[in-house]
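As structure tokens, the structure follows; a few thoughts come after it.
Excluded from the complex is one protein chain; the other protein chains are retained at their positions.
Then we have subunit A:
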Amino acid sequence: MTSKRLLNALEYPEVDSFNIKDDTSFRKIVVWLEKNKIKRAPYPLEPINSPEWRKTYEKYKKFLGCPENITNDEESLQWLAGYAVQEEYSKKKDVLKKHVAEETATKNIPDIKTENPLDTLDFYGNDFTDGINKVAKLLNITPHPNPTITLKAVKHIVTNRLTQHALKNPDKYITKGTPFPLQDADLGFDLSDPVLKQAAKILRMLYIQDLRHLQTKANELIVAVQNITANPKTDTRLGKVGF
């Protein structure tokens, strides 16, 4: 039962013995929730055996904003307990968050005792530079003066083109098409510096490629929906050629 779990979380002392069908027990819980957790009532809900109790309780529910379609005790108790949990949470939010963060942090730290050789590697040393340039040469990549950038390029090629799937279906990964005369392309604006202009053109191309991917995805989405909605019909009997 949800209410029971909520009350348990709120540490209601008589959680094991309460009986929702019992009116006194129900009134007791409501009073306990208000006194210890919600603390909003503008007027007391006690004594619980007062003949006016139900009336006061309805007013109280309305005051807290309980939806009007909740009328039976079981549902309203669940709503009240939920409300109390919310109150509790917002009060202790920071503490709880920190707790969760600590919990996950401790779980994620890998239990490594040996030293990671990559940590001590000199990324700008000759050894590393030579090594990475050799790999680049194997993959037909022009090395960059900064070896870490060359490494990035190597990573890009390996993860995009040399995966098992890519090797098996090269057509899917290697874009085909007629080479584009970049030199003749109109950039759309003017830059006096030729180097800058070249760079701007390349950025243009990359942007257009991004757009193409986006459009392809949009088209795929449309086709997926079409598979559900499409039902083209023709009826030649309707046709009429004019005079």
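Here is the rule we go by: a residue touches a chain if its C-beta (ideal position, glycine included) is under 8 Å from a C-beta of that chain, and two chains touch if they have at least 3 such contacts; residues count from 1.
Criterion: contacts and distances are computed from a predicted model.
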item: Complex member absent from the view - protein name from UniProt, among "Ubiquitin-like modifier-activating enzyme ATG7", "Phospholipid/glycerol acyltransferase domain-containing protein", "RNA-splicing ligase RtcB homolog" or "glutaminase"; value: "RNA-splicing ligase RtcB homolog"
item: Chain not shown: contacting residue from A:G65, A:P117, A:P181 or A:P194; value: A:P181
item: Positions on subunit A contacted by the hidden chain, ascending; value: 178, 180-181, 184-186, 188, 204, 208, 211-212, 214-215, 218-220, 222-223, 225-226, 229-236, 238-243
